[in-house]
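Have a look at the structure that comes next, please.
The complex appears here without one of its protein chains, the remainder shown in place.
For reference, chains read A, B, C and D in written order, and residue numbers begin at 1 within each chain.
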Amino acid sequence: GLLGGSEEKPTTAAAPGKVEKATITVGLLNILDVASVHVAIQKGYFKEEGLEVKPEIIQGGAMAIPGLINGSLDISFGNWVSFFAAEAKEAAKAVDGLKLVSDGYQAKPEMFLILAKADSPIKSPKDLEGKTIAINTFRNIAELTAKATLEANDVDPAKVNFKEFPFPDMEAAVQNGTVDAAFMVEPFISRAQRTSGQITVLDAASGPTADIPIAGYATTGKFVKENPNTVAAFQRAMAKGQRDAADRPTVEPLLVEYAKVDKETASLVHFGEFPTTLDATRLQRVAGLMRTYGLLEKDFDVKPMLVTASGS
Amino acid sequence: MTAMLEVADLGHTYQAKDGAHTAIADLSFTVGTGELVCVVGPSGCGKSTLLRTISGLIRPTRGEVSLHGDEVRGVPDDLAVVFQDYSRSLFPWLTVQKNVEFPLRRNLGRAERRARAAEALEWVGLSDAGRKYPWQLSGGMQQRVAIARALAYRPALLLMDEPFASVDAQTRFELEDLLLKVRTEQDTTVLVVTHDIDESVYLGDRILVLSTSPASVVADLKVDLPAQRDQITTRESEAFVALRAEVARLLNVGKTSEEVKARRKANEQQAAKWAEAERAEASRAEAEERATT
Amino acid sequence: MTAMLEVADLGHTYQAKDGAHTAIADLSFTVGTGELVCVVGPSGCGKSTLLRTISGLIRPTRGEVSLHGDEVRGVPDDLAVVFQDYSRSLFPWLTVQKNVEFPLRRNLGRAERRARAAEALEWVGLSDAGRKYPWQLSGGMQQRVAIARALAYRPALLLMDEPFASVDAQTRFELEDLLLKVRTEQDTTVLVVTHDIDESVYLGDRILVLSTSPASVVADLKVDLPAQRDQITTRESEAFVALRAEVARLLNVGKTSEEVKARRKANEQQAAKWAEAERAEASRAEAEERATT
Amino acid sequence: MSRFLQRWAVFVGLVVVWELLTWYADDTFFPRPTEIAAAAHELWLSGPAGDLFLTDTVFDHVFPSIGRLLAGWGIAALVGVSLGVALGRSDKAAEYVGPLLTFMRSIPPPLLVPVFLLVFSVGTTMQLATIIFGVLWPILLNSIDGARSVDATKFETSAVFRIPKPQWILGVVLPSAAPKIFAGLRVSLSLSLVLMVVSELVGTDNGIGSQLLVAQREFDFPDMWAGIILLGVLGYALNTVLLGFERQALAWQPKQERTPATVEEKAV
C-alpha cells in the first residue's frame, strides 16, 4: 500500500506448478552483490520456475536474520560471516536453524581495497602500522580479510586501529584526515579513485584471502522442510542468474537502475565472482578465518547448513 | 428547623516545612436548613479554611463536619462555593456562559443548562458577557460570573467567600438582594464570609463572629430582623443598628492590648460621630432630591 | 502644584476575535505632584484599564498619557502598582519577605533592602509572615503583601486597584491611615481605584467619578477636607458627608433608565434613614462604652 | 520507605515475570534475566579488586561514553535554556529563527552525521555534535513554551516595578518556566543516551553503544541485553540525580501542586 513507498512491484504472476509457495519475499541490499537476482528477475528465470520474487530492500544485515526467523522474509541475501555467527549462536534455533541455498558473491582482485589519500605518506601495507583504518562494520568480513592480509604483509593487526564508518562516508573521512586509510568496496572504490585520486595501499582480497567467499542467500530450516520444491526452484533460477551476472553488459544498466550508481562509475567498477554452486570447502575458509580471529569460539562446520541443489 | 450542617470541635493545622500553623483552633456551631449564616472575622483568622473543610476539600485535623448528620469525608453533593480568589476559580478556556454551565448536571439537557446559565447571568447583570472569556472581563465582572455559576447550580448548601468584595456599592446592594431572593425561592442554606459588618447583619439570619487566628467562635448572634429584608427599611431599623454595633464590638474582643482597647473606644466614638454625619448628609440629599423632582 | 500626570483624550478599545470592546471612551484629567486622587466608577467601567494605560502596560488606542510632560510610551520610572488581582501578582517561588524585596534596586544594598521590606511588612501587620510563601497566606494577607511591596518600593507615583478589597473593616481603616501617612512622608503621588465611596472621600484630595462602560469622566471633585485626616473627625465633618452623597449621586448619573432613577431615589432615602440609624447605634455604643469603663 | 517498596515491587515483579516468560519461551533473542545478569557481571564487574572490580571495558568503553553523554547534554541544556528563554520572550526573534529551527529539528541526526564528519572531523567533537543536535530540541521547545507562559499579571508586575532584564529573566521567567524546563531536561537526558548510541554508529572504536551494536551483530544476545540494561541503569541513575536537583529547584511549589493529590478524591 501507500506505506510501502516505492518498494518494487512483484514480478508478474507465475504459472502454477509444483512449488509450494509461488510468491517468495527475498531480502536484498542495494549493492552490486545482488545483481544476479535482478538479472534473474529481468530475464524471467524465476517465472520459468513458477516463482514470483518480491524483493524487499533491507539496509542492514541486522534485519535479515530476524526477518527470516519472523517469516517476513522467505529467503535473504546476507554475508557469510553473519550467517555463520548466527548459526553458531543458535539464533535461529526456533526455525530449525539457517540454511544456505545459493552462493552469491565472491572476491576477486581489486574489490576489497584499503585506500589512502593521494599525498599520504602511507604507500605500502607496512606503513599502516599504528594507523587508523575505517571499515564498514567491526567483526565482519572486512575486518577479517584486512587482518589476514595485514598479517600476511608482516603487519601486526593488533597495532592497527579500526574505526567504523559507513562506506559512503569513507572517502570524505580519508580526505579530511579523520582516518588514515579506509577499507572500501565498489562502487566507492571507483568513486574515490576517480574524484579524489585516492591510492591503493593493500588489496584485502589477495594472498590468504584471495577469492574469499563474501555473501550468499539463506533461508530457515523450517522453510526448507515445508517448501522443498520452492527452494529447489529458487536455486535453479539463481544458478542461471549467477551465470548471467558475470556478463558485464547485462549487469551495468541494472546497476544504474537498482543501485542508483551513476553510469560513469558503473562502467568503472570491478565486479566480483558470481559462483553458480554452493561449495562447503570454499565456505569453510570463511569459518576458518572467523575462528582464527575470535569470531567463533569453537570450530564450526558449515556443511550441515548447506542445502544443495536438487538437479537443475 | 433541622440542623443541616454541624461543625463540632473543628480544628485545622497546616503542616509546613518550617513548622505547623494552626488556622482553626476549635469551632463548633450548627446551621439549620434554609438558614443564611454570615461569618465575620479578622483577616487571616481561618474563614476560608473553615469553608474548605465544610466543602470537604481539606480534611480537618481535629473534630468533624457533618451534613444532614453524616460526616463529611469527600465533597458532599449539592454544594456550591464562590471562592475568595474568584478569578483563579474560573476556567480560562471556557466562555463565561460555559463556565456557568460547567457544573450543571448532564441529565438536565442542553437547552435547560443554557437557560439556567443565561438566567443566572442575567441576575448578576452580565447577559451580554456570555460569549466572552473570563480574562476579557473586569475583576468585578469575573466575581459576578463566579456568583452566577454558584446560583445556576441551585445547590442545597451555598458557601460564599467574600463574594461581593470586588463590585461597586450599587451592584453590591443588588447582589445582596439577589442572594436573599434566590435563597428564599430555592430554600438554599447559605454561609457567607464577609468583611462588611453591615452586610453581615443585612444578609444573615445569624452571624458567627470569629476570633483572630487561630479561629474560634466569639459569638453566635441571632439576627432578629424580619425575614423580608429591604435595603432601606432594614438598615434603618433599631435592631440592625444595635446588631451592627454589637458585631463591631465583638470583632475586637480577640485583641486585648491597651492599644486595641483604645482603638475600640475611638472606633465607637467615631461610629457615633459618623451617624451624626450620615444624618446631615441624608437630610441634604433629601433636600436635593426634593429640589430636583 | 505642578501636573505630574496628565491624561488627555484617552480612549482604549480592546480588540477581540468577535468584535472590539471599548473600555474607555474619552478621559482627560491631570494629577498634581503629591496629590492623592481616588477613582470611583461602576464595575467593569474601565478603571483597571485606565491604570494599565497610565503605567504604560498597554498603549491606549486614542489620546495620550504624560508624566512630567513626557508621553508615556513604556513603563515609567518610579512607579508602583497594587494590582486588583493581587494573588497572581505575587511570585509563588519567593517568600513574602523576598517578594517585597524583589523590586528594590540592587544598589540599595542587602541590609537596606531587608530593612525596608521588614518595615513595610510591619506597616501592614505581617511582621511574622516574612518567611512564608504567598500561597500559605489568606487572601487578605496576600493583598497586604502586595501593598507592602508597593510601599517598600517608595515610588513617585503609586497606582492602587482596589487595594483594600479583601481585608476586614478594622484592618482597612488602619491601611487607609497608613497610606495617608506614607504618602505625606514620602510625597508620593497616588491614584486609588476603590468601590467604597466613604473610602474615596476619606483618602482623596480629589475624586474622579467615572461613568459606566465605556468610561468617561462624570465629575472631578475636589475634596475640601483638611489635609490631616482622621478616621473619626474627618468622617464626621459636614464636608465629608456632603461629598459622600455627591459621589453617590454622581455614580448613578451614567444610568438613565426609569428604573435607575427610581433606584437612585430609593438609595438616597435609604441613606437618610441609614444616617438616622447610625446615630441611634452610636449613642447606644457610647452608652455601652460608658458602662464598661 | 513505602514509596521505595511501591516503586521496586512493581519493578521486581516485572523482572520475575520476564524471567518466567523467557524461561518458558526459550528464545535466543530473549535470554533470561539471570543470563543477562551473568553476562553483565562478566563484561563489567569481573575486574581486579584494585579497580573496584571494574573491568577494562568499563574504563575503555563505559566511562568515555558517559563523559560524552554528560558533556553533550550539558551543552544542550545550556544552549537550549538560554536560547529558549530568549526566543520565548521575544516574538520577533522567534519569528526569525522559528521555521529554521523547526526545519533542523526534523532532520534525523544519522543523516547529518556525514555533514558533521566534514565540519568537525575529529571523533569526540563529532559525537558531541550529534548528541547535542539530537537532545537540544525538547529543552529548547519546552523552554520557549515555559518562557512564553509566564503569567500575565506577573509579567505586568515585573514591568511596572521596572525589574532589570537580568533579574526579570533569572527571577521571574526562569522560575515560572522551571517546571517546563525540567520536563524538557528529563526527556532530553534519556534521549542523550539514545543519541550516545547513535553517535557511536560512525567513526568510533569505543563506547557502550558501539559495543552494544557489535554484540547485536554477533548475535551475542546476553551481551546485547546487558548493554540495554546498562543503558537503563544509567538512565535511571542520571534521572534520579536530576530529580534531586529538580526537587530543590521547585521546592517552592505549593505541596498540593507538587503532587497534585488535589486531582484525586482525598477522601477514602
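The rule we apply is simple: a contact is a pair of C-beta atoms (placed from the backbone, for glycine too) under 8 Å apart; a residue touches a chain by one contact, two chains touch by 3 or more.
What we mean here is this: contacts and distances are computed from a predicted model.
When the unshown chain is looked up in UniProt, the name that turns up among "Probable glycine dehydrogenase (decarboxylating) subunit 1", "NitT/TauT family transport system permease protein", "NADH-quinone oxidoreductase subunit K" or "Transcriptional regulator" is "NitT/TauT family transport system permease protein". With respect to the full assembly, the chain omitted from this view is in touch with A, B, D.
Per the touch definition above, the residue from A:19, A:35, A:58 or A:278 contacting the chain not shown is A:58.
Across the entire complex, the residue among A:103, A:143 or A:171 in touch with the chain not shown is A:171.
The omitted chain makes contact with just one of the residues D:16, D:78 or D:152: D:152.
Touching the omitted chain from chain B are residues 52, 55, 57, 75, 77-81, 83, 85, 88-94, 102-103, 133, 135, 149, 153, 159. Chain A residues in contact with the hidden partner, per the touch definition given at the top, are 2-7, 27, 29-31, 56-60, 62-63, 65-67, 69-73, 166-169, 171-172, 175-176, 187-188, 190-191, 195-196, 259-262, 265.
Contact residues of chain D toward the unshown chain are 3, 6-11, 14, 29-30, 92, 95-100, 102-112, 114-115, 118-119, 137-138, 141-142, 145, 148-155, 179-180, 182-183, 186-187, 190-191, 193-194, 197-198, 201, 209, 212-213, 216, 224, 227-228, 231-236, 239-240, 253-254, 256-265.
We take it that only the chains that are shown with their structure count from here on.
Chain D has its Cα centroid nearest to the centroid of all protein Cα atoms in the structure.
When chain centres are defined as mean Cα coordinates, A lies farthest from chain B.
Centroid to centroid, with C-alpha atoms defining each point, chain A and chain C lie 85 Å apart. Once the centre of each chain is set as its mean CA position, chain C and chain D turn out to be 51 Å apart.
Centroid to centroid, with C-alpha atoms defining each point, chain A and chain D lie 37 Å apart. Among all residues of chain C, those that touch two or more other chains are 85, 88.
Not a single residue position of chain A touches two or more of the other chains. Those residues of chain A lying in contact with chain D across their complex are 61-62, 65-66, 69, 82, 85-86, 88-94, 134, 137-140, 161-166, 168-169, 172-173, 176-179, 295.
Listed in rising order, the residues of chain B touching chain C in the complex are 14, 16, 18, 21, 40-48, 84-85, 87-88, 131-132, 136-141, 144, 161-162, 165-173, 195-197, 231-233, 235-238, 240-242, 244-245, 248-249, 251-252, 263, 265-286, 288-289, 293. The residues of chain D lying in touch with chain A in their complex are 27-29, 113-114, 117-118, 121-123, 201-205, 210, 214, 216-221.
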